[in-house]
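After the structure tokens below, expect a handful of questions from me.
Omission of a single protein chain aside, the complex is shown with its protein chains in their original locations.
Chains: A, B and C, in written order; residue numbering restarts at 1 for each.
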Amino acid sequence: MTLPLWVLPVIPLVGFAINGLLGTRLGKSFVTAVGCGAAGLVTLAAYSRLIPFTSGDHSTVIEPAVSWIAVGNLSIDLSFRLDPLSALMLSFVTFVAFLIHIYAIGYMHHESTDAGYARFFAYLNLFLFAMLTLVLAESFPLMFVGWEGVGLCSYLLVGYYFDREYAAAAGRKAFVVNRIGDYGFLLGMFGIFATFGSLNYSEVFKKAAQQPAQFSPALAAICLCLFMGAMGKSAQVPLHVWLPDAMAGPTPVSALIHAATMVTAGVYMVTRCNVLFRLAPEVMLFVAVIGCFTALFAGTIAVAQNDLKKILAYSTISQLGYMFLACGVGAFTVGMFHVMTHACFKGCLFLGAGSVMHAMSDDLDIRHMGGLKAKMPITYWTFLAATLAISGIPPFAGFFSKDAILASSFEAPGLGRLLWFVGLFTAGLTAFYMFRIVSLTFFGQFRGTKEQAHHVHEAPASMTMPLVVLGLLSLVAGWMGLPAVFGEHANVIEPFLAPIISPIAGHDAAHEALPHATEWLLMAVSVAVAASGLYLAYQWYAKQGGRAPARLAASFPGAFALVADKFRIDELYDVLFVRPYAWLARTLWKVVDVLVIDGILNASAFLVELVGDFLRFLQTGNVRNYALTFFLGLIALLLFVVGAS
Amino acid sequence: MIGSIPLSDALLVSGALFSIGIAGALLRRNAIQIFLSIELMMNAANLALIGYGAALGTREGQIIVFFVIAIAAAEAAVGLAIFVALFRHSETIDVNKINLLKW
Amino acid sequence: MGGSALTFLDWAIVVLRVALPVLVLPLFVVPLTWLERRGAAFIQDRPGPNRVGPLGLVQPIADMIKMFFKEAITPTSADRFLYLLAPAIAVFAALSTFAVVPYGATIHVDGREIPMLGADLSIGVLYIFAITSLSVYAIVLAGWASNSKFSLMGGIRSGAQIISYELAMTTAAAGVILASSSFRLSDVIAMQQGTWLGVIPRWNVIPQFFGFVVFFISAFAETNRLPFDLPEAEAELVAGYHTEYSAMRFGAFQMAEYVNVMVVSAITTTLYFGGWSLPGFHPQGALGALASLLVFMAKSFFFVCVFIWVRWTLPRFRYDQLMKIGWKALLPLALANLLWIGALEMWRMRA
Partner (left out) sequence: MTAGRAIFDLAAAVAIVFSGLMVVGRNPVRSVLSLVVAFFGLATCFVLLLAPFIAALQVIVYAGAILVLFLFVLMLLNVGQEQPDRTGRPIQTVLGSAAVLVFAGLLLGMFRGSGAHVPTPADPISPSALGDPAALARLLYSDYLLHFEAVSVLLLAALVGAFVLARPEKVS
């Protein structure tokens, strides 16, 4: 008996309900059991569907649960979809989420109040519910429900320490910036309904693939709107500003939501709509350019940051840029491959950062760390594995996915070579700043306070266990997508994901594969770039203690300050949007509200008072007068009735 | 012998009782007597309902009267409680002397 | 009734049926007072009245003569009309309750059916409660019209007591109504005929024992008998609502009390103990009817004796205890009984 798909989102929803409603009273151990139990159960349930699916014929399964909205000619069922794309997402979303739930037991243990602990796990479960809805949805509205749900959970969890001003502000910022993207998504959805008369994936994509000429004019606008949504959720320039601030949330949240799963929703959505995007080549180019620029932009900022989690956040943005680059050049499967590997190694990195943070008593400044290698071996080795993975060193996972992206952009027509070059440079940058972290954190001498030095210790088993699992995955996860040079069938993920790239009438699907020699060359170049970035960082920060980069920064003070200030994008937004908006609001308040609206209100109140001053003499206070008046009215009514009949 | 009362008889009696009740409600000053008059008016209405029920051969009239009696019980309980509270407050139940809500 | 013309004989029978209990019940009061006083004496281990006649049997007559010839005093500040009306209401309410209680089997004489009861109303049980609720007026008015603080206190207490216990009593009786699905007392008796398993009489007291307990305890309160005789608690209120009454006006209250005791016993017999019927007893003809009347009287007499026995055995409750028992013990018990009977009836209907 196969489990219906709708059960998957429902399991964590039940967990959320229990912990959210009763968690405060049940105590920590019960909350843990419910929260992690729900995550574990949903993982088991998901794999009980995934294993038959992957070993079977991979054909798309659509399971309608109940009728949801039926208005006019709009009819949407609550139906769920299992196809290779959602299967891939499902596989790592549930698994990583489960690991992070486990990790959170240890991490959140110091959370003193039961209420806070229960709230945390309730939100995590709610997030899992929303993410599964997003992934398994068969229609745009249902996906939007999940989309908004993950946004809400992100807001709730970023603002988890709501009693701290910056956390609350970060939560608000995340929400507001996401709303801008959501606005685009909504518009895109309206456009799709107006164009195709339906919001179900299967219908929309079928129509688009069969009659491309009929729909393509409108598709540019639709895809642009959809991509705007993806930019918001996946933190692409210029809507990236919320993600670094979102690190105010607890680290498991950063790992789960802001690195491994939620932020990839944009990539997932673009891949899901690949039929539409491929019919709008201008937008594809736009996607590629934005992705590539974001990758470089965020990578540059990451070099100059000192906050461990902030650097990881910018690196996430940068990696998301890579994914969009892949989508933009038409290599959707490669993009998804990177989504998956990234989930493993970025999850591992964040959890490692959490472990360090745990040891450092919540201090995140990498300048205060150093030499942690000896005291936290497990954290060190797993962190190192993930770093090598993100840097693109073979045979770690990131190498294969990133290399595939670079290869795809290299062979793309038009701006392809430029995109490849920028991507390559960013890869080097990534290796540099990632190894900068490793060098400063784990090598050299400890630079923190005495108390911190005394306190540093390896994390508990509940935290190291997920680290080890994810560290291993950082090593092996890439092996399912070996490049073609390793053999005809070395790449298993590409054929698996192939069905989601449905053929479009009139477009030739296949393109020439790169010659093997070129491919080897490209690989060698990217490994060389990554290795040199790595070496440079090791030399500068581990060996020389950071004197060279400090000199470099001193010689370009303006440029360095600009980068360290994240290109002052927040300040720009402040001047461009926030202040005019605040001014507008203040004007509306002072002029429109106080003078006009209140004026009207006060005037009418005054009028009422004036009239009341005379009419109040009707209130004699004598019940009998009232009764008599009432009775006279009754007589009048009776006379009217008698007269009428 | 039973069932031989014409509707108009019942209605006339009901009308007479209602008029007496309303006269009492309007012209008396003792809150208790006003209240009694209101009860009388309700019963006059009950009589009309029962009369119509008998004339039309339906039980609905009796059902409504059943509810009226139940509601009258509730009303009497609350009304008398108000009088007790009122009396405790101002030592009188002469409605002419109770005008707390006068402008 | 119907449209057929009634002969003089029919009218006479109807009048007789109604008048019989009204005439006979007061007569029973006379031996009852003797019984009570002798019973009290027996319980208290003293001789009791034994001077007038053998065993003091004529003592009640002497008392009656005394009552009739004493001076009837009306307090000067009393509301004279209501003061006189109150004992009348008491006697009237006590006597007219009996009108619907069947006191014997139906007699069949040359084609005529003569049921032995005043009127077999379709709302018999309701009639009883309607009339019973009137008796409170007698006490409240007596208390108020006497214009004496003891009387007033007694009257108010009694009013509160009777209203409170009437609730429990009615709810308990609702169980009987539910079981027989009729307000008609002849139906109530009819459904209690026969036996379960051949030996246990199908009396209501068996399935609804708690209903009976509540009903009977409430009956003590309704008749203002000890242990619920607070309205006339002599230690606190002199003599309660009838403090200011004397001579035959006082005698009227006394008579009402004894009539009430008899009536309540009769009703208890009817509702819970099968009335005039006995298992295996099928009265035929006039003799049978007479036998059923005797059965009925015997059963009622038993409860009258219980009344007397309880009066001289139990101490008086305090006022707050009285209210607590009524509202917090008897009423919930009666409601539980009602639920139980409802469930029983539902089960019976299924079967």
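Note that in this section contacts are C-beta pairs under 8 Å (C-beta built on N, C-alpha and C of every residue); 3 or more make two chains touch, one makes a residue touch a chain.
Remember, predicted model here, so these are calculated numbers, not experimental data.
Of the chains on view, those touched by the hidden chain across the whole complex are A, B, C. Only one residue in the set C:G39, C:G118 or C:G155 touches the chain that does not appear here, and it is C:G155. Within the complete assembly, residues 1-24, 26-30, 32-33, 35-37, 39-40, 43, 46-47, 50-59, 61-63, 65-67, 69-78, 80-85, 87-88, 93-94, 96-97 of subunit B touch the chain that is not shown. Counting the whole complex, the residues of subunit C in touch with the unshown chain are 79, 82, 121-123, 126-127, 129-130, 132-134, 136-137, 140-141, 143-144, 152, 155-156, 159-160, 163, 166, 181-183. Listed here are the subunit A residues that touch the chain not shown: 622, 624-625, 628, 631-632, 634-635, 638-639, 642.
Just so it is clear, only the chains that are shown with their structure count from here on.
When every chain is represented by the mean of its C-alpha atoms, the one lying closest to the mean of all protein C-alpha atoms is A.
Centroids of subunit B and subunit C (each the mean of its C-alpha atoms) stand 33 Å apart. Subunit A and subunit C have Cα centroids lying 84 Å from one another.
For this pair, subunit A with subunit B, the centres built from the Cα atoms lie 70 Å apart. Those residues of subunit A that touch subunit B in the complex are listed here as 616-617, 619-624, 627-628, 631. For subunit B in complex with subunit A, the residues that touch the partner chain are 22, 25-26, 29, 34, 95-96, 98-103.
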